[in-house]
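A single protein chain has been removed from this complex, and every other one stays in its place.
Here is subunit A:
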Amino acid sequence: MRVASALLISAVASGCSGNQSALDPHGAPAIHMEHLIIGIVAICTVIWVVVMVMLGVALLRGPRAAADTAKSEAWLAMTVVAAVAATVIIIAGLTIASFYTTRDIGVPKSDALTITVRGQQWWWQVFYAGADATPGFQTANEIHIPIGTDVHLRLESADVIHSFWVPSLAGKQDLVPGRSNSMLLRAEKPGVYRGQCAEFCGLQHSHMAIMVVAEAPADYDRWAASQRGDATMPADPDAAAGRGAFLAKPCAACHTIRGTAANGTTGPDLTHIGSRLTIAAGLAETTRGSLAAWIADPQTLKPGNNMPMVPLTSAELQNISAYMESLK
């Protein structure tokens, strides 16, 4: 177990974070929201400073004149009324600004590229729909989108409520069992944008990240084409042995690898797991070492997750890790 942790830490130390900040926006909805956030924060800061100055003056001003209280009370009443009026005007302005920003981040047109994201405890199942000639495909914990295009996300849940949040691209939207929610996702420039589940969903809510990879349309098409294909037979002998071990062990009962007999649906589709940036919903960068650490002891790295520890010999572990890495 200690070895597994050590392996994992060395795997993640190289870093694969991507952007995950509302203040570092790279998509139209997030950019609109950043403008609104900065505007409202600026106005509120000014208000706070003004109120604090009023407080300071009220507390520390010089000796009070005893005379003419009636006049000073009337003056105070005028000031209070003016301050309340100013409050009304400011919040009316903020409400209107908020309303217009809401319109700008609305749901995209129906002809946009549609991706279905299904939240699961504690990973993201992603479906790309097929068209007439091209089949659809399934992936996990990673979404690729073409830049400069509106993408329509359909959000569903297989179990409890989750929330899809990639702050550098858009605000969050819940994945609610029994419902289908929609949101607009859009990236203006290529990059990896990290997000993570924002609605408390149980034991491993903390380790439920998703990567959005935005790339030029041509790159996106290449990626989609390769994802549509089945897994190929690995050339490397270790990996080929790993394929055999994978199919012989309980792994195949929960995972699908298209092109093999593995067709379990409980866990993520692994057909192209080697092409993904991370494993276990953003837990670690995809390397042979991190794959081995994860397979050897998933419960230490992500306590409570639904992947059991499958007893393997060290050779089997090595081979299966090599096989996973080869599934580009």
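The rule we apply is simple: contacts are C-beta pairs under 8 Å (C-beta built on N, C-alpha and C of every residue); 3 or more make two chains touch, one makes a residue touch a chain; residues count from 1.
Quick note on the criterion: contacts and distances are computed from a predicted model.
Q: Can you pick, from "ABC transporter permease", "Cytochrome c oxidase subunit 1", "(2Fe-2S)-binding protein" or "Dihydroorotase", the UniProt protein name of the chain not displayed?
A: UniProt protein name of the non-displayed chain: "Cytochrome c oxidase subunit 1".
Q: Among A:Gly136, A:Gly244, A:Gly259 or A:Gly304, which residue is in contact with the omitted chain in the full complex?
A: A:Gly304
Q: Tell me which of A:Ile105, A:Val126 or A:Ala293 is the one touching the absent chain.
A: Selected residue, touching the omitted chain: A:Ile105.
Q: Pick from A:Gln125, A:Gln204, A:Gln227 or A:Thr271: which residue touches the chain that isn't shown?
A: Spelled out, the listed residue whose C-beta touches the missing chain is A:Gln204.
Q: Touching the left-out chain: which of A:Ala58, A:Ala218 or A:Ala235?
A: Touches the omitted chain: A:Ala58.
Q: Kindly note down the residues of subunit A that lie in touch with the hidden chain.
A: Answer for subunit A: residues 9, 12-13, 15-17, 20-23, 30, 32-33, 36-37, 40-41, 44, 47-48, 51-52, 54-55, 57-59, 61, 64, 69, 72-73, 76-77, 79-80, 83-84, 87-88, 91, 94-95, 97-99, 101-102, 105-106, 121, 155, 159-161, 163, 165, 167, 170-174, 176-179, 181-182, 194, 196-207, 209, 282-283, 303-304 touch the chain left out.
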